[in-house]
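The following block contains the structure, expressed as structure tokens.
A protein chain is absent from this complex, but the other protein chains hold their places.
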Amino acid sequence: MPDIIAFGEVMVRLAPPHFQRLEQARSLDLEIGGAELNTAAGLVRLGRSAAWVSRLPDNPLGKLVANRVREIGVSDQFVQFAEDGRCGLYFLEFGASPRASSILYDRKDSSVARAHRGMFDWPAIFNGAKWFHVSGIAAALSPGAAEVVDEAMHAARDAGVKVCMDLNYRSKLWAKDHAAEVMSILLPQVDALIASEADAEHLFGITGDSFTEVAKGLVEKFGVTTVVGTRREASLVWRNRFAAVGYSAGVTHESEWYEVEIVDRLGAGDALAAGLIHGLIDGDLKKGLDYGAAMGALKHTVLGDLPWLTKDEVEAAMQGQGLRIKR
Amino acid sequence: MPDIIAFGEVMVRLAPPHFQRLEQARSLDLEIGGAELNTAAGLVRLGRSAAWVSRLPDNPLGKLVANRVREIGVSDQFVQFAEDGRCGLYFLEFGASPRASSILYDRKDSSVARAHRGMFDWPAIFNGAKWFHVSGIAAALSPGAAEVVDEAMHAARDAGVKVCMDLNYRSKLWAKDHAAEVMSILLPQVDALIASEADAEHLFGITGDSFTEVAKGLVEKFGVTTVVGTRREASLVWRNRFAAVGYSAGVTHESEWYEVEIVDRLGAGDALAAGLIHGLIDGDLKKGLDYGAAMGALKHTVLGDLPWLTKDEVEAAMQGQGLRIKR
Amino acid sequence: MPDIIAFGEVMVRLAPPHFQRLEQARSLDLEIGGAELNTAAGLVRLGRSAAWVSRLPDNPLGKLVANRVREIGVSDQFVQFAEDGRCGLYFLEFGASPRASSILYDRKDSSVARAHRGMFDWPAIFNGAKWFHVSGIAAALSPGAAEVVDEAMHAARDAGVKVCMDLNYRSKLWAKDHAAEVMSILLPQVDALIASEADAEHLFGITGDSFTEVAKGLVEKFGVTTVVGTRREASLVWRNRFAAVGYSAGVTHESEWYEVEIVDRLGAGDALAAGLIHGLIDGDLKKGLDYGAAMGALKHTVLGDLPWLTKDEVEAAMQGQGLRIKR
Amino acid sequence: MPDIIAFGEVMVRLAPPHFQRLEQARSLDLEIGGAELNTAAGLVRLGRSAAWVSRLPDNPLGKLVANRVREIGVSDQFVQFAEDGRCGLYFLEFGASPRASSILYDRKDSSVARAHRGMFDWPAIFNGAKWFHVSGIAAALSPGAAEVVDEAMHAARDAGVKVCMDLNYRSKLWAKDHAAEVMSILLPQVDALIASEADAEHLFGITGDSFTEVAKGLVEKFGVTTVVGTRREASLVWRNRFAAVGYSAGVTHESEWYEVEIVDRLGAGDALAAGLIHGLIDGDLKKGLDYGAAMGALKHTVLGDLPWLTKDEVEAAMQGQGLRIKR
Amino acid sequence: MPDIIAFGEVMVRLAPPHFQRLEQARSLDLEIGGAELNTAAGLVRLGRSAAWVSRLPDNPLGKLVANRVREIGVSDQFVQFAEDGRCGLYFLEFGASPRASSILYDRKDSSVARAHRGMFDWPAIFNGAKWFHVSGIAAALSPGAAEVVDEAMHAARDAGVKVCMDLNYRSKLWAKDHAAEVMSILLPQVDALIASEADAEHLFGITGDSFTEVAKGLVEKFGVTTVVGTRREASLVWRNRFAAVGYSAGVTHESEWYEVEIVDRLGAGDALAAGLIHGLIDGDLKKGLDYGAAMGALKHTVLGDLPWLTKDEVEAAMQGQGLRIKR
Partner (left out) sequence: MPDIIAFGEVMVRLAPPHFQRLEQARSLDLEIGGAELNTAAGLVRLGRSAAWVSRLPDNPLGKLVANRVREIGVSDQFVQFAEDGRCGLYFLEFGASPRASSILYDRKDSSVARAHRGMFDWPAIFNGAKWFHVSGIAAALSPGAAEVVDEAMHAARDAGVKVCMDLNYRSKLWAKDHAAEVMSILLPQVDALIASEADAEHLFGITGDSFTEVAKGLVEKFGVTTVVGTRREASLVWRNRFAAVGYSAGVTHESEWYEVEIVDRLGAGDALAAGLIHGLIDGDLKKGLDYGAAMGALKHTVLGDLPWLTKDEVEAAMQGQGLRIKR
């Protein structure tokens, strides 16, 4: 009976080593990544149990993904192996100022994009769960996948399971108008929404002079309880400042800011979501933002999308334990 | 004005190092491979000039393929970069007895599979060329690709360019009946056909007690001038015996047999085809089989699909130069 | 409710790459290995469910072991994380004729060697299970570990769970007399015993002109139902012949022999045990030997101690499917 | 008919990974590098065509260099393979503050250093070209190489091809007086000169209070049309500020400054030269400095001496597109 | 007759590459490290001769350590190979802000921890030596090791050899009270003491408003001649500021401060000790601090615990030679 259920796609990530360009590559380092799994993994690292629900091709790449889902401690018990579709891939090039990191997606026609309403037994999956987590990326994969998200959200609601959604608009996956339309259907089922001010404006025309104003706009429009955002100052690629901000019931909290030296920033926002849900399970947004900011900041320091961190490390960072070698 | 024109697909090949299974992989070695390119490259290594004609996606993977085509010395002047389609991939696991090596293809929807009649200016491409090389794989990619092969073969004929085709039936790409139908349209344009006895029987019902009998059947049915086959004895994965056999105008030639220690057997048949065409350019099938067998045998000893060999090495093997360290 | 329960130690294995000697090493490849886990993993690959029971230090190395246990698909739900003890290590040097491979153990004082009677809730663990698997290595770790093995075997018997033991005498871990004494206490609880003729003679003075005679001696002395052995012809390090042999109820079966090209022979016997138990679950020794020999033979071809194989591959080998590249 | 012709040496570059010292090394990463090739490659990346002219040993290292010249897209059609001479090498150690990066050259007796007047058919080579690029390093290789540079410059002038020279004084290769003497012969044929203020003073005694004054001195003394310099602020090894400055016809332009995180600064000046010539082809120094500064800045972020960048990336940097991950 | 004798433990250090967490690791980079050896090696790099005295297991890991001791140029002539004990190990995870680097020790029961009084022939070892160097870590390994340190210090005094000790309190190895007690016995034999203000307070209750005050307290209490400390400003993991400070005979000297970009900060303090002793051999504390700070700063830039630097590089850093590429 996992505490958290996450639904979405996981891709195999392939990256040339040592800041090589993909064009030059003679080998690629292989990791896996997917927004919702990253968050589920973060929750497991914080001591929660979690299951990731998806659909993978029944081939070695699909198996590889499931293997590594289990490796980090997330349950794959609800994953379906399919004869149709392929395993999504993405190719990552690490950047350095003034060259941003870049991603080439090769994810069309994945098995999970071929999912459709009725494929998953959501009432069984949500039995005993506390939160459901999904991102806008899952809804963007295909009309079928969007219906599965909708189906899952309603089942979650029916089961008394709260819903967290990370808006995560990706223009490569769907057009703005389509995204806005689908999101407008989904968001009324959401309790906690993670969204950037840019996306709020781009998709819904919601603007404001501050995070709080935008958050209020989202609460008003969609009835969500909580709105959370990432704060990032990024004048360089290898060094940023990072924090979390959240609004609920009229109050805005901001976490500490962290100075981060960046090994791999992929998944930092998803790690933030993990800390957030860790707090929200206890009904404590402030706690969620504190854990989220610390976990998100720490995520920058480890290789891969997954947050290979311990609860002790997250709490040490929250307490400002310093940078001396731990012996 | 390249001597040889080859048309087909090149895929990015990704293989876990050290006999790891794909499921376990943490990194993948990256090579490129495609039957026709492998043959064109072999011809360049033997001192001929060659161009590879294809369609690649206009992204870093497509660029990577073109870079490495040029690196081995094959011209990419006729390659088209496309906005649509993706770069085909294949995942390779190296085996060891009693486990065969295995390949997972992820090549659907490639840019070249979206090629269609009229896309390439074949008369210009064949200007000054001597041979055109293509394999059954190219025709299997899609109906459009099959039409491009047909179009190219006719243009070759019109330009006085001879045609070599490697039958290379792949059941994963198309059904037997479909393949037989398409091949029956293409083969009448072919001068030199590379085919296994198994494929001859499977596709066309041509059988015989010997290679010669099967070859005669193919000559009779399709009007090809020359039929060539690979001989391989493979009771182990790391060590085989290898030779070439060919039939033309009533005479069958067999090359020397080579004892091969196998680093990477992908592309051995394509290297054989290179040696073959090298001889056929000079109108000498025996020479072609001798160079083909030596180059095919040597190909087993180098990493990747491409025949990174020199003409001197091929000729030394043909002369049985021995295995002492060359200093 | 896993089908199979296995108890034992897993060590972190560190091996220099490329046949380097440990003395020369600048990096070490990291795998995990432990006889009982290897077997449990093989059973999972054959479609059974399995849990591995042990005690690991609560530090990153202990976590690494558990991560990789889950990665291969074995449940770690009964693993205990301890404040005391360390993670056993072993250093492996790959050999080539005439130099045998060699292992340097550094496993003293491991957390599981500090296990003692009463630490594990065996009745709960065995609930719903079919077979219990353990090796003589587990009993050799410490007197406490030997008591845990004894405790587990009795609990298995009480729960109607059959017991398979791999004798696996290791002279570095305990003296012959001590081993004989402890084994004589344990073996009466065992249903299926895997043992070499050398160990039977060395520990118990049981000899014979054939495997059958030795097996009969073991059956007679300890009341085991089934005795199984590995057949190996090894005149080289990189190439062996491999088979399984078994005796039960008066009948001796021998599997096919496999010609193996050796990537990594560690864990081959444990993979054999997996195939064996797979058959014994169905009450079919012949099936067990056939799967065991095929799985053991195939294990030689993959890196690490764990049998990264599929049921399809095992069955293909049993059917002599050949060594052509699988596409 | 390439737009740009470059003449010079390319060396094989060997560098220990991970900031190891050469003394400690167990493996070396292999790249190629040479000032003029680096520039030619940069021009190809900006959409121009270019050929590199040189002389390489007819052995695998010479072949390797030619392979990689073609890989990046530069033509090797005018490269000569020689029986005499060797392939120059250089060994690179990456530094970190307060330890500078360092280079050990092993380039004596290279095949190109043995080049002499009359070896290259310059009128044919320059047929259709727009600019000729060479550096002071080429002239420093040997008296024969200096004569080849002189010969080429005159042939360029005769063919209406403009000449760009990067002064690039290297004290290890020749003495100041010798360099000054040779350069004084060559520079009157030069249209665009890249030079540092330090070299201008050291070789020619030309000083000034500003870049403009020094540039004016060079224009006056040698009749060059354009003088260009690199601006670099380097208080650390891993982070610099970088810009370009240029003077022509009484006007001095300075590009934007870029904050660079440094993966590999080798070839940054050569990349700047590529951008410069890209602008000068269009008769636009300002454009040349803008492209040069952006390309030079971006070059710091990729591995190897060659500028593996795209025109889009260069233009995005010029527009200050920011450091968000490009998806 | 080595100038410097050092006694202590060397461990094999195993670190996952690329900022991976140990939990994720598939390979580990192998270096060796031990405080006293690091210092001895630094002295050899500065032109002094040095021998390292210790006890290693007679197995490949012990041999590996001795091999690499010789590789860096330190004599292993006094090292004893033992049948008992193991080779200490430590596992290192590289950090990035806000995650500190961390170390997991697995060093219990090492051969040198089993050393005892009378095992080493100290009078012979000290014959001709000038300084003896040891750290508090050696004394912390075991009561026997502490006695060996005491024995060695007295033998050094008897032989007219000066003694340098780096206090280096490690709470994981021994309790504060025990450390204080043993140190109070040892320190009266010490001439030069390296100690942090934190350790001085923690172990001996010596406090002060400045380094000078604390140093005076240590001189007063234990009769040491010289007290030296490291200065480090560390608001990030990858970038620090670093200097040395020392007190003797009423005068306090501070070195230049160095801005360091950090590849590997392990052994920086030990490299500082090497520079210090280099100066103290000449009776010049100021020189010792200048060399110590430069060598310690430079040590941050090379991989491993050992100071792979040259005397020229150290002196260049002392002269502020700058960060241009050295060609």
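Residue numbering begins at 1 within each chain, and the chains themselves are lettered A, B, C, D and E in the order written.
Throughout what follows, a contact is a pair of C-beta atoms (placed from the backbone, for glycine too) under 8 Å apart; a residue touches a chain by one contact, two chains touch by 3 or more.
Remember, predicted model here, so these are calculated numbers, not experimental data.
*Asks:* Using the whole complex, pick out the displayed chains that touch the missing one.
*Replies:* The omitted chain makes contact with B, C, D, E across the full complex.
*Asks:* Which one, D:86, D:99, D:130 or D:162, makes contact with the chain that was left out?
*Replies:* Of the listed residues, the one touching the omitted chain is D:86.
*Asks:* If you put the missing chain back, which residues of subunit D would it touch?
*Replies:* Interface residues of subunit D facing the absent chain: 14, 17, 21-30, 59-61, 63-64, 67, 86-87, 89, 91, 93, 104, 106, 108-109.
*Asks:* By the contact criterion defined above, which parts of subunit C meet the unshown chain? Give residue numbers in ascending order.
*Replies:* 18-21, 23-24, 95-103, 105, 170, 172, 234-238, 265-266
*Asks:* Give me the subunit B residues in contact with the hidden chain, please.
*Replies:* 17, 29, 239, 258-264, 294, 297-298, 300-304, 308-309, 313, 317, 321-327
Rule of thumb we're sticking to: only the chains that are shown with their structure count from here on.
*Asks:* Taking only the C-alpha atoms, how many degrees of rotation bring subunit A onto subunit E, rounded to the nearest 5?
*Replies:* 120
*Asks:* Assuming a repeat means more than half of the contact pairs shared by residue number, which candidate in A-E, C-E or B-D repeats D-E?
*Replies:* Within A-E, C-E or B-D, the interface duplicating D-E belongs to A-E.
*Asks:* Farthest chain from subunit C, going by mean C-alpha coordinates, please.
*Replies:* So the farthest one, by centre of C-alpha atoms, is D.
*Asks:* Among the residues of subunit A, which are close enough to touch at least two other chains?
*Replies:* Counting only residues that touch two or more other chains, subunit A contributes 17, 21, 23-24, 29, 67.
*Asks:* So which chains actually touch one another? I want all the pairs, not just one.
*Replies:* In this structure, the chains touch in these pairs: A-B, A-C, A-D, A-E, B-C, B-D, C-E, D-E.
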